[in-house]
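In what follows, a single structure is set out as structure tokens and then discussed.
Rest of the complex left out; these chains stay put.
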């Protein structure tokens, strides 16, 4: 059975902690709160490691064209 | 419940101070006054830090394809 | 009340002096004479600073995908 | 007989181990669980070699515009 990527986003990852890998080597963690067909993402409790420091954001809206991949954050 | 990224823009961030991270490492702060489906943004009282100096703009219209992410500015 | 970016272009900036920041670090000033949905822009009395020299253009048509942002030119 | 690329994805590769070559030199292996017309991909048991270390992901959703090519993983 084939599963569409956006279905996976909806079923397996929505409301879950995820890691988002962005172009340019940036990586953001947060709780996936929403998305759309462009892979624009809404992350809650988002944080990003920059030069060893954790920068905390509240809600973060990521423009989809920056995304390389996302996966569940296991911890 | 899934929330679409543009709904979040509308409900949580509109009229609020935001930080916008742009491709190429630029970061702009301002009051979010409007947006459209391309994530073109209107920022009021916008300012940008360039080499340690704050450059103040009045209204700023950012073309959406430059946006990496935006989040509420907490201060 | 939400204002769309292209409305702002129309109401607040049309016929006004603007600064246009382009990808690649270029910056152009001129009187905004027109635009379209791609943010293609028409600037009159346009000028660009290149290595400390001002290069003057008459009418300038900027292809929208080069635009990072534009704002009113205060002087 | 001509075979469309997305048919091949469906018939020959779905549910199979694949190697995905990404822009920027990254390479990811996993079981292809789904895809869509943008070549957005769902990989299960995904892993990536980074500087000689294997980073394991569970499910991975790759945004299609990062893909250079994919092929069956032979082992």
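So that you can tell them apart, the chains are marked A, B, C and D in the order they are listed, and the count of residues begins at 1 in each.
Following the convention adopted for this analysis, a residue touches a chain if its C-beta (ideal position, glycine included) is under 8 Å from a C-beta of that chain, and two chains touch if they have at least 3 such contacts.
Bear in mind the structure is a predicted one, so any value in this text is a computation, not a measurement.
Asker: If you could, jot down how many copies the complete complex is built from here, 4 of which are displayed.
Answerer: For the whole complex in this structure, the answer is 7 copies.
Throughout what follows, only the chains that are shown with their structure count from here on.
Asker: Taking each chain's centre as the mean position of its Cα atoms, how many Å separate chain A from chain C?
Answerer: Each chain's C-alpha centroid was found; their separation is 34 Å.
Asker: Centroid from C-alpha atoms only, then distance chain C to chain D, rounded to Å. What do you get?
Answerer: Between these chains, centre-to-centre, one finds 42 Å.
Asker: Indicate the residues of chain B shared as contacts by at least two other chains.
Answerer: 65
Asker: With touch defined as at the start, can you tell me which chain D residues reach chain A in the complex?
Answerer: My answer: residues 10, 14, 22, 24, 26, 28, 33-36, 40-42, 46, 57-63, 65-66.
Asker: Within their complex, state which residues of chain B touch chain A.
Answerer: Its residues touching chain A are 2-9, 12-13, 23, 39, 64-65, 67-72, 74.
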